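Only one protein chain is missing; all other protein chains are in place.
In this document, chain identifiers A, B, C and D correspond to the written order of the chains, with residue numbering beginning at 1 in each.
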Amino acid sequence: MTTASDPYVLNIGPQHPSTHGVFRLRVVMDGEHLQDVDMVVGYLHRSMEKLAEERTYAQNIPFTDRTDYLAAMSNNLGYCLAAELLAGVEVPERASYLRVIFAELQRIASHSMANGTFINDAGAWQTPLMYMFREREKILDLFEMTCGARLTTNYMRIGGVAFEPPPEFYPAVDALVAELPDRIGEYTELLVDNEILLARARDVGVLSPADAINASITGPVLRASGVPWDLRKAEPYCAYDRFDFGIPVGHHGDCYDRFLVRLEEMRQSVRIIRQALDGLPSGAHKTEIPLALRPEPGEAYARVEGPRGELGFYVVSDGGPAPFRFHIRAPSLINLSLLREMAVGSSLPDAIVTLGSLDIVVGEIDR
Amino acid sequence: MESTGIIIGFWALAGLTVGSAALVFVVRNLLHAVLALVLSFMGMAGLFLTLSADFIAMAQVLIYAGAISVLLVFAVMLTPLASRDNGNSLFALPGLAIGGAFALLLMFLAVDVDWPELRDAALADRAFADTIEAVGRSLVDRYAFAFQVASALLLVALIGAIALVREDGAP
Amino acid sequence: MSLSVTLAHYLAVSGVVFGIGIAVALGKRNAIAVLMGVELMLNAANLALLAFSRFGAAFEAGDAPLAGHAFVVFVLTVAAAEAAVALAMAVLVYRHRETIELDRINLMRW
Amino acid sequence: MPRGPRQLAGRDVAARLGAALPAAVAGATDERVDIAALSIVEALRWLRDDAELDAAQLSNLCAVDRYDHFEVVYHLQSLDRNHQIVVHARVEDYLEPELPSCYPVYRGALLQEREVYDLMGVRFTGHPDLRRLFLWDGYPGFPLRKDFLQIGGHHPGLPGFPFETAGRQQR
Partner (left out) sequence: MSAALDPIRLRARLAPRTLARGVIAFAAFVALNVAIAALVVSGALDGEWYDFRDLGLGVQQLREWLDEQTADQPGWLTDILRSTTWLSYLVTALLGATGILSFVGGVLLVLIWVERRLIGRIQVRRGPNRVGPFGLLQPVADAIKLIQKETLIPVGADRVMFFLPPVLVFIPGLLVWAPVPWAPHMTYVDTNVGVLYLVAIGSLATLAIFMAGWSSNNHYALLGAMRTVAMMISYEIPLALSLLTVVVLTGSAQLSAIVEWQSVHNVWIVVLLPLTLFTFFFASTAELNRTPNDIAEAESEIVAGFHTEYSGMKFGLFYAVELGNAVAVSALTAALFLGGWSMFGLQEWVPAYLLFATKVAAVYFVLVWLRGTLPRFRLDQLMAFAWKYLIPLALLNLGVVAIEAALFRRWEGEGVVVLGGFALANGLLTVVAVRGWARFLGYAPEREPLLRPTLTTGVGGLRAVDRMRTTR
């Protein structure tokens, strides 16, 4: 309309079914078309970075659970790697393998959630979400079995992992690993090549590889844009260099590719878990470290490939028992850098789908 | 017509029609006026039914209550803010006077003229069992030319409306 | 007094609605309201046509069966076409003039 | 001091950078390159465009409060060459810290610089949209600074959230 009509300002959020948390998009619309998108975050800000400056290195591990509560294991792992790098702690072989198993289980759980909610945003009335929750529940059961918590696991320790998994863990995870490819095949059958999903997500929210790299976008979003970049391959931490797996790389860079990439990553994670279980070495699960770790003054930046992208932990030590500065590189937040460019000019449903495909976790955005 | 149902129906529907038509004039909010207009259309459709014109009654509901009213509402929504009131113009009083005069004149004519009217038995004989087929036949038979003209008119109106509202450069 | 409903009753209702239609069409400032008045008038005419078709002794069966009905069909067609075009014009006028109050659309050109 | 497995030695990078932009390099250690605050944008652009160093992506951006000055830390990485470069920029003015924004070089700095501004109070000049990110406008102070809420043992308290004006909304 060329009519001088008032801008139609719509607040999507803070309470809205498809913002997945207290997240607010303030969009200016003309009809169904978006003229401007502004995001308002901070409703969940808990100043973790400040709190961490008052606590010892070990005490900080539970905080990392609460940032990205859908991928607590990966966050634990990233932080522990940073602290180990800073303090020069060696990790036993068995601990590395266990870390890989749990991080990959967490990736499957998180990608299930991401894909389920993405399809939900595309309008399927909860069915795919429920399907994917089914597997996620089993994974969370495994977590509960091992460390007593389902979401905020607090499982990794500086120098290893907190506990040995109980004996009943291994048959359960074997059964799950045997079952998962079938289940993922089920999603594929149900959703991939679905005409409606194609119509909704194909060529929506397209990111070119150059834009994605320049905008610090990482993780499945970057890979869907066609950039073969995965920290597990590029900078193998733990024992990832010993496993055989591939990086799925998309060709269009649209929401549909992000969905497919996540689906394929789940398959690859199953492969990794299987290999790690087969080759799980015996030995200690943890290196003993002093209770109050006092690393040399200095700084360390360790990063892992979290389910949402490069999950970096920047820790500065001044020689004291607590970090002098603690910074989390939150992929959820940084992947939103180009949200405006992706959404403006498209329509409201497209913007919702785009947001869903970016797979944000508000706890991680706000920290 | 002497069936009890028809008599009750006529007076109720006539009241509804005239009353809500009057509301169109009285009500301040334009959208409320549209609502009253729809109510009036529905009453009119009911009156058509009492005249055993079932096809026309359905067409009335479909076209007036279903289509034109939505069109009106859309037009109201597309012209925002400034013009949602149903205010009177300078000609409100003269208009009312003229309208009243017309109404009185027509009512007088209706009552006063001795219409060549069917009554009682003849009227009952005339009851149409199935107008839809007869109307359909007459449309494609006797009034075929008018039918063609009407369809051409509709087409022209369609194209015209699109051409009017279309923006330059729109696909 | 007879309770039965006759042609005169219908014609009277038709006349009243027609009068209201005139009042609305003449007395309203808003172009859309004026259009609503016109629709009321058309409706009144339809009612009269149907009433004549039902009651009128002049039209014997066989001569022009349901001529009134056919006529009403055409009136409905015209009403639909008229509403579409007129509302399109109203929207267009609003776009150019930022108003559809008839008192203020008194220029012969824009 | 520990160095990431793929991190380039800071001195090598500083030597290469110093050859091209002598004014930019302020110092270097094994891990990192210190860059003069005012030439940070040119230095980053050079690092990004240089074929050898190829720092295509700004991996991480954060600031450290060193009591009397700020350090803004840039973790850059090259995807093609698979290495990491750590760049520090020292902001001397503790009260009114200011640094050129690297948004023209890396669009990924958009939200990260906003975050640093929000929590540390470093103003990035040339940033297209420098607003508070997590905290609301009008929040007193910058909470990640070491002196936040510790002003002589006095707890200044925080003002409430500015609610939007209640009442009828315009449509």
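As a working rule, a residue touches a chain if its C-beta (ideal position, glycine included) is under 8 Å from a C-beta of that chain, and two chains touch if they have at least 3 such contacts.
Since we're looking at a predicted model, the values are computed, not measured.
Check A:17, A:148 or A:320 against the missing chain and you find that the one touching it is A:17. Of the options A:209, A:295 or A:331, the residue whose C-beta touches the omitted chain is A:209.
Shown as candidates are A:35, A:287 or A:347; the residue that touches the absent chain is A:347. One of A:34, A:100, A:197 or A:239 touches the chain omitted from the figure, and that residue is A:197. Which of A:120, A:146, A:269 or A:317 touches the hidden chain is settled by the complete complex: it is A:120. For subunit B, the residues touching the absent chain in the complete assembly are 2-5, 29, 31-32, 35, 38, 54-55, 58-59, 61-62, 65-67, 69-70, 73-74, 77, 129-130, 132.
Within the complete assembly, residues 54, 56-57, 78-80, 82, 167-169, 171 of subunit D touch the chain that is not shown.
In the full complex, subunit A contacts the hidden chain through residues 8-11, 16-18, 32, 119-127, 130-131, 134, 189-191, 193-200, 209-210, 213, 223-224, 226-230, 233-234, 245-252, 257, 260-261, 264, 268, 347-350, 352, 356.
Rule of thumb we're sticking to: only the chains that are shown with their structure count from here on.
Spacing of subunit A relative to subunit C, judged by their CA centroids, is 65 angstrom.
Distance between subunit B and subunit D, defined via averaged C-alpha coordinates, is recorded as 70 Å.
Each chain gets a centre from the mean of its Cα atoms; for subunit B and subunit C, those two points are 6 Å apart.
Under the contact definition stated at the top, the residues of subunit C that touch 2 or more other chains are 94, 98. Counting only residues that touch two or more partner chains, subunit D has 171.
Across the interface of their complex, subunit A is touched by residues 1-2, 4-6, 31, 56-60, 62, 64-65, 73, 75, 79, 82, 84, 86, 106-112, 115, 119, 132-136, 143-144, 148, 170-171 of subunit D. The touching residues of subunit B, when paired with subunit C in their complex, are 1-2, 6-7, 10, 14, 17-18, 21-22, 24-25, 30, 33-34, 37, 40-41, 44, 47-48, 50-53, 55-56, 59-60, 63-64, 67-68, 71-72, 74-76, 78-79, 82-83, 85-96, 98-107, 109-111, 115-119, 122-123, 126, 128, 131, 134-135, 138-139, 142-143, 146, 150-151, 153-154, 156-158, 160-162, 164-165.
Looking at the complex, you find that subunit A touches subunit D at residues 6, 41-42, 45, 47, 49-50, 85-86, 88, 211, 213-218, 227, 229, 234-235, 296, 298-303, 310, 312, 314, 316, 324-325, 327, 329, 333-334, 336-338, 366.
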